[in-house]
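This structure is in structure tokens; I'll ask about it shortly.
Note that one protein chain is taken out, while the other chains of the complex remain in position.
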Amino acid sequence: MTDLWSGLAQAFWLVVTLDAELVEISARSLQVSLTALVIASLIAMPLAALLAVRRFRWRRGVIAILNALMGLPPVVVGLVVYVMLSRSGPLGVLGLLFTPAAMIIAQIIIVVPLIASIAHQSLRDLWQEYHDLLISMNVSQWQKMKTLLWDARRALLTASLAGFGRAIGEVGAIMIVGGNIDHATRVLTTAIALETGKGDFALALALGFVLIGLAIAVNLAIHWLSRTEREGRW
Amino acid sequence: MTELFPLKVRGAATARRGKMLVGPVDLDLCGQKACVVIGPNGSGKTSLLRLLHGAARLHRGTITWACPTDEARHHQSFVFQRPVMLRRSVLDNIAYPLLVHGVKKPAALDAARDWAGRVGLTEMLRRPATVLSGGEQQKLALARALVTRPKVLFLDEPCAALDGRAMREIEAILTDAKTAGTKLIMTTHDMGQARRLADEVVFLLGGLVHETGPATTFFDHPETPEARAFLNGDIVE
Partner (left out) sequence: MIKRLLAGVLVAGLATAAHAGDVMKMAVTTSFHNSGLAEVLLPEIKADLDLEVQLLVVGTGQALKLGRAGDVDAILVHSKAAEEAFVAEGFGTHRREIMYNDFVFIGPKDDPADLGAATTASDALQKIAGAKAVFVSRGDDSGTHKKELSLWRAAGIAEDGFGDWYKSVGAGMGAALNTASGIHGYILSDRASWLNFGNKGDLALLFAGDPVLFNQYAYLPVNPEKHGHVKAGLAEKLEGWLVSDRAKALINGYMIDGETLFVFNAE
């Protein structure tokens, strides 16, 4: 309990004094997770739309796999990415292991199934609604996907935010592929793991509070952005 | 100028899980005249419209337009009994079919504004389409169907849930469209509306064309006892 209070107090001071190290790792957390989120969304959203509008042979299989992958253990993703990116692995020549790029790759793999599954559910519902109309208008496959993605954008935002939450709070995979190197690949979650390991629970908790605050702030910011956008249009 | 008519339907039928929904149907339709499909509930009116439009699979027979079917489809619009509203503004809904077919945005929006005016939706261009009333939604669906200036407009009970005033407004729009050269193929439950709009009538019963002919002849001197009974408001099986 005392750890909790001193953690809160320490979090407060770290934030108000804009502690240089805190700012650095928070910025890196945001940078890594937002980059991963954008790339993952660019992959997951069109995939979800394709799965909604197109009837191909393996469609059900792909959906089932995506749903299963939603529960992918991050540690396993981390291990696989590690083995691929290691100098003695197939992609070793890229020299990406223990860099932020490796962390971004791992997070993309972790959040794509999540975003694609959630997005697919809302796009599928919308497609049921739109199906007859769009078919009768001879809309091309590509246009169908674009229409669904645009008209479901608020639901898709929710899917993205779920992905962001998973990405920024993830520690297992990025610890393995990033290596938690000070000033290079240390982010909030790996720093928390490190401080816990050192027995400094108060600092670990403080970082935890900052992480939660950051996640909430990003959520609010994106909702606020989307609201102003909606008011502008309608 | 692509010519779609005459349309020849020979032995056309569509089925669902082995059950025949409509057909086999033989029909000859020419341009200009408004064709109204009537019949009791479940007689296959909706299915026939979807079949002609190409939205239902043709299981048997042939449907032959005067031009290739793919091309014919580009000159058709369909208004559903329950209008489908895109989750966009009224203006964007009306402009949508133009935009997906490659019309530049400013031109599409101009045309959409013009059609919104013709159906009386100018006041609510920026409103989300989903919050409109039933009558407004149906007018929006009409404007969206007509903005591409189709040669054929299919309408499935466009006034089913509307009050008298909204119905008159929609009939006025349809009459204008007809004058402008659009062939109407519609279903309705309202015999008054059928009389007002129809040039020719197709009377369906149990998925088959029971009687067909010019509107005046059909309404004044129906040939079959079933058609007579239907027009009298009796139950027809």
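Chains: A and B, in written order; residue numbering restarts at 1 for each.
Just so it is clear, a contact is a pair of C-beta atoms (placed from the backbone, for glycine too) under 8 Å apart; a residue touches a chain by one contact, two chains touch by 3 or more.
Note that this is a predicted model, so its numbers are computed, not measured.
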Shown chains touched by the chain that is not drawn here: A
Touch with the omitted chain, as defined above, among A:Gln121, A:Asn138 or A:Thr196: A:Thr196
Sole residue of A:Ile25, A:Ala48, A:Val77 or A:Ile104 that reaches the chain not shown, by the stated touch rule: A:Ile104
Hidden partner chain, touching residue among A:Ala9, A:Val23 or A:Ala184: A:Ala184
Chain not shown, touching residues in chain A: 31-32, 34-36, 38-39, 86-89, 92, 95, 97-101, 104, 179-184, 194, 196-202, 225, 229
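By our rule, only the chains that are shown with their structure count from here on.
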Separation of chain A from chain B, taking each centre as the mean of its C-alpha atoms, in whole Å: 47
Complex contacts: residues of chain B adjacent to chain A: 53, 55, 73-74, 76-78, 80, 84, 86-89, 96-97, 100-101, 126-128
Residue numbers on chain A that touch chain B, as the complex places them: 126, 129-130, 132-133, 135-140, 143, 147, 151-152, 233-234
